[in-house]
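The complex appears here without one of its protein chains, the remainder shown in place.
On to chain A.
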Amino acid sequence: MTLKHLLAAGALALAGAHATTADAFELGIVAFQMSAETHARVANAAEAAAKEKGWDVTVLNSNGALPTHAEQIENLVQRGVDAIILAMSKPVQFDAQMEAVSDAGIPLITVMSGSSPYALFDIQVNEYAVGAEAALYLLGQLNYEGKILTQRFESNVGTRIRGKVLDVVLSENTAVEEVGSHSMARTQSWQDDVRNGMSALILQNAGNFDGIWASFDGQAFIIDDLLAEQGMSKGDVVLVSVDGGKETFRRIASPDSMLMASVAIPFEAMGAAAVEAIDRIAVGGEPVDAVASGPYLYMNAVLVDQSNVDEFTE
């Protein structure tokens, strides 16, 4: 098959891909990086909720690339969708694109992104409270005494806040010392970054730490596996993180995992809430204030440990 045949087949495939329902409400969803489970959970839940309402949905994945994200938002504006949801976007970087969405009269709701003057609102959990819960749980498990390692991520507003709150908690509880810290920098190959950084820290501090704080569960899974490779078992080290989800709950319940607790953020509920809000505002004509007052719509996060994990695994 030559390239020309290939492109011709592609053209036909494109024509075949055109299958929208006439006059149905059209929703565009852009997830910043679907390879990150949390982004995918928001996008997939929003897609499912929208389809349940009989809407046409276009889901896009920016693969963690800023220019791609910008282009995808612009392309959705050109498509003329009726509403847009952005999962884990970055309002400052995409100021111009969000303004274009607003100028086109398209309602925009962001999830876990931060506020933008061009969005109706951002659906968030209170990251300060989430950070405090995770930090205080970890310190509580250590009886407010001991040494910890931390795995941070500064490029995301939520994980950055969690890290800052941890620092505040540590500054007030000086008997707990942070003996090593790794900051995840690479977003596209982050698993390798975490694995390399934390395996070095774990080896360097072998036998000299009691707990590990991870800024999100994806990091915690990698750390958990590294600790298991070192022959550790549950209780040897207290591993605490944030996000929640099936795999998180499985590990918390498992006797083989070091993961003790996670603050579960309701990503699926956030995706569904974004769709529900658009339904009320863009379809039902309700004022934005009736759905959310101010730039944020806060949802509750719950700390999950062995005492209540059964409620989440059932």
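As a convention for this text, a contact is a pair of C-beta atoms (placed from the backbone, for glycine too) under 8 Å apart; a residue touches a chain by one contact, two chains touch by 3 or more; residues count from 1.
Criterion: contacts and distances are computed from a predicted model.
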{"item": "\"thiazole synthase\", \"ABC transporter permease\", \"Circadian clock protein KaiB\" or \"Fe-S cluster assembly protein SufD\" - which is the UniProt name of the missing chain", "value": "\"ABC transporter permease\""}
{"item": "Listed residues A:58, A:124 or A:241, member touching the removed chain", "value": "A:58"}
{"item": "Hidden partner chain, touching residue among A:102, A:183, A:230 or A:308", "value": "A:183"}
{"item": "Hidden partner chain, residues of chain A it touches", "value": "1-4, 6-8, 10-15, 17-20, 26, 34, 56-61, 63-68, 70-72, 74-80, 90, 92-96, 154-155, 183-188"}
